[in-house]
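Provided herewith is a single structure, encoded as structure tokens, for subsequent inquiry.
Shown here: the complex without one of its protein chains, the others still in place.
The block that comes next holds chain A.
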């Protein structure tokens, strides 16, 4: 009773590349519109904000892979690296747009912003933290780091929270859009501690092949 038909194995590789290609469309389109003078009003800010918003969306998508598998039985793990890297690319482009197009490399103003404005400090922290995750996203690093890789990549929770807070703090009035992203990130983070008891309960209820092992777990002295 799969929710969606399983993807044939030979399409797994191409579908991952499709995620990268589609994921970069918003940035490419906005860059084209901006460069040709078709973004209304404050073109640079529009572009900068769009990049930030997509960064947040990809961070949320990355964190959604696990709960989707737990709750709906859909295994989209193969797309998680692409989504995480897209989040990194967007965070980086968001910062570059701020530094090059918005501030025109006025380094003093940038340094003052980072040091004195809490929402920019938080945003910069997220940028710094996501770099090691992008650098260790390859298979070699995963093998090399072993269990430490999992520990390191828990930083994704901090980065997503920082992103949603950065967004909410940047606006004059926290509106439904900011609330939605804060709520999504909060729900995805809250899932992590709930997940293990939930999976145990699910196994128990279905009484599948894993049931005996779970039973023996339950029989352990508390």
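Keep in mind that, in the parts below, contacts are C-beta pairs under 8 Å (C-beta built on N, C-alpha and C of every residue); 3 or more make two chains touch, one makes a residue touch a chain; residues count from 1.
Keep this in mind: contacts and distances are computed from a predicted model.
One chain of this complex is missing from the view, so tell me which of "Protein-methionine-sulfoxide reductase catalytic subunit MsrP", "Iron-regulated ABC transporter membrane component SufB", "Phosphoribosylformylglycinamidine synthase subunit PurL" or "Autoinducer 2 import system permease protein LsrD" is its UniProt name.
In UniProt, the chain that is not shown appears as "Protein-methionine-sulfoxide reductase catalytic subunit MsrP".
Thinking of the whole complex, not just what is shown, which of A:112, A:135, A:183 or A:199 touches the missing chain?
Once the missing chain is taken into account, the touching residue is A:112.
Under the stated touch rule, tell me which residues of chain A contact the chain that is not displayed.
Listed in rising order, the touching residues are 34-35, 37, 39-45, 47, 101-104, 109, 112-113, 116-119, 169-173, 175-176.
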